[in-house]
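Below: one structure, written as structure tokens.
As you look at this complex, bear in mind that one protein chain is not there, while each of the others sits in place.
Up next is chain A:
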Amino acid sequence: MTTQTTSAAADTTAPTTAPAVEIQGLSKEFAGHLAVHPLDLEIRENEFFSILGPSGCGKTTLMRMITGFETPSSGRVRLGGVDVTDVPTRNRDLNMLFQSYALFPHLTVFENVAFELRVRRVAKAEANRRTTEALELVKLGHLGDRKPDQLSGGQRQRVALARAVVSGPKVVLLDEPLGALDQQLRKEMQYELKRMQREVGITFIYVTHDQEEALTMSDRIAVMSEGVVQQVAGPEDIYNRPETRFVAGFIGSCNLLDVQAPAGAEGEEVAVEVPGVGALRGVLGETVPTPRAGTLLLRPERIEVRRAGEGDGVVGVAETLTFLGEEWHLHLRVGEHLLRASVSSLVKERDLPGLAAGDRLSLSWRPQDARIVVR
């Protein structure tokens, strides 16, 4: 006991609050197809936790197992330390925000938001007060009399949000809540959601397939692919230190080169041979006990481009140059590979005047910007 306390105190990265949701070995099989492979997750209290992944990777299924709509094929779910795997949905202290909003069309906005308080038999005066508060929180106090079909998409979204938080649940799960909104409204609602989450102090589990949304809003992100959690980390780590080839390719744009990873410890600087390119420098993204096939991950913006002859890097030929305003995207032919690099407009004007397709360029990067992963 004592040692545990000291070690916790010494470890500054340890979470200061108890986990809001703990998932152990949770999996789901549909008719012989494993939609969610057994996975472990720990979501901290008051955390904005995103689940990010392409369509069909099992995000919704994972959410539905946490809410209890779907019975897991294996594994346990704990809420605030209590095992709720066998507790019916209605007795779990969490609420879900549906992608389709799922507002009750026969009830007014006010009654929609008050629904849970009515069901749980909260005294009428108290229920009305809290409903009014929740509506004010989403700035819809004046629309309580309307029916859902008299609202705009954004307003419906807010009503659904107010309805989900009115009873003060520990956890709110949001399944692609902004999917149906236009770009402008999305941005607005992203900000609103974040503000509300901080204001109300509720754990948000947020499902999205929009990487930018996940990066800007989340405290931590779990990246999923084909029912497997690839990596759980903060936005910066996910972007800069992807642990798998999938994460690197899915988030942002990344050059992926097949290499033979040598044995070594995590973070060790190594040189790998890329056929037709030569020896490239990089660091091992994880400890590799024995040499095996791997991937070299290199973000386009981490590549420094100079006129050939000026540096000692890899030499490539510019094939296409695309102007995007603040930066230029280059496609560079290196041996049989086509590498992407991005150069800020300022750098291009200053260091690469008159750059044109067919020019020979030298490419270089810091070793720590080229990560070698084996998954």
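Going forward, contacts are C-beta pairs under 8 Å (C-beta built on N, C-alpha and C of every residue); 3 or more make two chains touch, one makes a residue touch a chain; residues count from 1.
The rule is short, and it goes like this: contacts and distances are computed from a predicted model.
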- Pick, from "Fe-S cluster assembly protein SufD", "Phthalate 3,4-dioxygenase, beta subunit", "Fumarate reductase/succinate dehydrogenase flavoprotein subunit" or "ABC transporter permease", the protein name that UniProt gives for the chain of this complex that is not shown. "ABC transporter permease"
- Task: Give the residue, chosen from A:K28, A:K59, A:R130 or A:R163, that touches the chain omitted from the document.
- Result: A:R163
- Note on the structure: Among A:Q24, A:N46, A:S73 or A:N128, contact with the omitted chain is made only by A:N128
- Message: In the whole complex, not just what's shown, which of A:E111, A:D219 or A:E327 touches the removed chain?
- Response: A:E111
- Which residue of A:N95, A:Q190, A:Q231 or A:T244 touches the chain not shown here: A:N95
- Note that chain A touches the absent chain at residues 67, 69, 88-91, 95-96, 98, 100, 102, 104-108, 110-111, 115-116, 118-120, 124, 128, 132, 144-145, 147, 163, 167
